[in-house]
Structure formats: structure tokens, C-alpha cells
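Left out: one protein chain. Kept in place: all the others.
So, chain A:
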Amino acid sequence: MSAPAEIVLSADSAGQLFNCAVFDPHSGAEFLSYRGGNTSSRSLTVLNGEYILGAQLCKNFINVWEIQRKDQLQQKIVCPGIVTCLCASPNGLYVLAGIAEAIYLWEVSTGYLLAILSRHYQDLSCIRFTDDSSHFVSGGKDNLALIWNLSSVVQLDSSRTPEPRHILSRHSLPITDIHCGLMGPQARVATASLDQTVKVWEISSGEMLLSVLFDVGIMSVTFDPCEYFLFCGGSDGNIFQVSLCSTSLSRDKTFQSDSDGNQVFKGHGNLVTCLSVSMDGTLLLSGSNDETVRMWDIQSKQCIWSINHKGPVTNAAIIPAPANMFLSDSRPAIPLPRFSRHLNPSEQGDSTGTGGMCLRLGANTQEPEGTYLEKADELYSLMCAVTDKSVFGDGENTKVRVSELEEEVRTLKKINKDLYEFSTQLLTKPN
């Protein structure tokens, strides 16, 4: 059996059969399951394709599995409080956890706690990284979503408290889910909230691009990879598909199902807590509090398969299959260090005696590289230079140049001829 390109990873809050399990996105067949404990919502994440991290429900630790050893917990990371949401950066260097109203940032390679960001006023509900790990977005029950720049959070000296890059404060009830689109810092972010709206924002400017009003609170949201559609899971079990291609200019609209793209997937009987779209944008995965995970065909809006869980589904996502998952004799490239619980890394380093080294980015990488506008200017001047030369470097210049080249050719020919004669002389010379 060849390994599939994508897999479905899901977990429920009962944890009777398994903590989390891996399924085939096309048939719904179960590949693997990981045992031990259960996972709270929006806190199951794959780190670097080598570990699975899941925060234990209502307890203050994070369960870690090596991705190929499904039967055994690798370790438990003990945290200062109950973890409400968890996210590993796509490049596998950082782990973020929301603990009460603070965001904890760990460096994976050393296990140091790099920062505690407490800009939220109430418990966090969701954290997401952009696909290039440069920014992350956090949403909380205080109606706020904050966009953070990872480098500004990590590289700040301790004298200044890190500030979020943008504060998105237009929701009027707690934020339930966040989804980051592709394209790194130029991505769009969708936030879902209990105030019955989903809002789409731009990371670069922090501006709201679109707000869609529904008649139920929205519990989960996702884009398809092309960002043609927005999928929103309602608290009544319906999944709403909103077309983003419409030409209307208004930023606020009310959802109405119609023929061109705005449609409803009906099937779940309770809150739809997680949504995820496959890489090719044809399959939609949804997990609900009615204890089922369903896979939908987006084009025809039919349910392809559904899997019953033993409790409300807390996490369900379609992710690219990690390479190690199906190779039982593989080993993670880096062992996971102990995650520290305190902010001061030097003390921690002394006590454990790891002899770790703190690396600062080199001066050249810290310099802001040219902005896009500057690059565009450069490019433009270059293009201008080319055209300037061809237009204004007219007749005479080229003539001079041509004559120079002709001159050179002549000399070369002469040298060649000399060489020829010399060698013929040499060869034909009677010894």
C-alpha cells in the first residue's frame, strides 16, 4: 500500500477508543490511532512532521507522541495552567500555547520559554500560524483577535514588552475560530465569532475586508486553498459556504443561500466545531459536537462518509501525511527537549547544564531587505536603463562599437593567419 498524500487527523473529548486517530480522506478507513488521555479543542498539532502534540482536556499538560510510535506517549509537557489552544509553527521551530489569557512561546530546539504574551483579557480560544511561520494570530473570549509578528516577539530585548502588530477588535462576542490563508504575511485571515459574523482581514494592513452576518453563531471557519469559498460551521449544525468571488463592493453582507456559490451543507445535528479543506479544494472535513466527523464533496455538497466518535469532536483536520507516520522503524531527527516552565532561559540553562548556546541572527539578516516597492523601483530603473540604451544609444555609439568589433575580428584573423603560417613553416621545414 502506497502512503497517501493527505490524511485526516481527528480527536474527540471522550477518548475512549483513542486519543486521536488517522483516517484515509477518501474512504474513511482508519490507519492508526494514538492512545492515552484526550485532547481539548483546537489543541492538536503536528510538530515538524515528527511529533504529535495534544493538550490534555482540563489538565495542565500536553501529551506528546512520536509520530510512528502510536502506542506510547513520548512525554508529557507540564504547563503552568490548563492549555486551551496549541499550535506548532509550520517550520517546526516554535510551539505556541494559550494558557488562560496568556500566550506562551517555546523554542523547540532548546525547549526555552521565549515569551509570555498577555495582551488578551480573557481566555484564549484559538491560535494559528501563517504558512511561512512569520506571523501568528490569536483569538480570545474577550472579542479580540491579535496579529503578532513572530520575529518582533522573539527578538525583543526584555526591556520592552512585545506589541501585537494589529489588533482586530470588531467582533462583539468571543472569537471561536481563526483560519489563516496561504501566502505568508500577505495572507488573509478569517475569524469566526459567536456574534454570528465571520470577518475576513488582511494581515499586512490589519484592515477588515469582509464581514458576513449569519443567523446563528459561528463555531468554525476555513478557506479553500484558492480562497474561492469560505466555509463556516454554525452552532445549529449547518455548514455555510460563502462565495468570495462576488462582485459586490460592500464590506458587510448578510448570508443568503442562492445558486451562485452561497450554499448550505446540512447533516450535523450540533455545533460544527472544526472544518478543514483538502489541498486540492474538493473535500471538506467537518467535526461536530454530535460526535461525528463527516467528509463532504464540495462540488456536489454530499456527505461522502462519516465516522462516529465516542464524544464531541474536538479536532479534525486534513493535513499532508508526515513521511515518518507509516514507517515504524523511523526515528525523529531531533529529540524533543524538556520544555521549560519559566521565562528566564539563562537560569534554566545553568541548572540543567545543557550548555546550550544562544544564537542571534547575523547582522546582515537583521537588516530589512528592500521592500517590494523599492525592489519594484529598482526593477523599473533597470528596465528604463535598458530601454534608454536602446533608444538613446543610437547610431553613432553602435557604429563605433561595430567598428571596434570589426577591428578586433581583423586582428584576430591576422593573428590566426600568422599562427597558421608559422606552424606550416615549422611543419614543412625540411629537417
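Please note the rule applied: a contact is a pair of C-beta atoms (placed from the backbone, for glycine too) under 8 Å apart; a residue touches a chain by one contact, two chains touch by 3 or more; residues count from 1.
In the analysis below, contacts and distances are computed from a predicted model.
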Protein name, per the UniProt record, of whichever chain is missing from view ("Phenylalanine--tRNA ligase alpha subunit", "Response regulatory domain-containing protein", "Sodium/hydrogen exchanger" or "Pre-rRNA-processing protein Ipi1 N-terminal domain-containing protein"): "Pre-rRNA-processing protein Ipi1 N-terminal domain-containing protein"
Hidden partner chain, touching residue among A:10, A:149 or A:222: A:149
Residue of A:32, A:57 or A:307 in touch with the missing chain, whole complex considered: A:57
Sole residue of A:16, A:72, A:122 or A:243 that reaches the chain not shown, by the stated touch rule: A:122
Residue of A:82, A:116, A:279 or A:321 touching the missing chain in the full complex: A:82
Contacts of chain A with the absent chain, listed as residue ranges: 13, 40-41, 57-58, 82, 84, 119, 121-123, 132, 134, 141-144, 149, 151-152, 165, 169, 172-174, 184-186, 194-196, 204-205, 207, 215-217, 219, 235-237, 249, 269-271, 289-290, 312, 368-369, 371-373
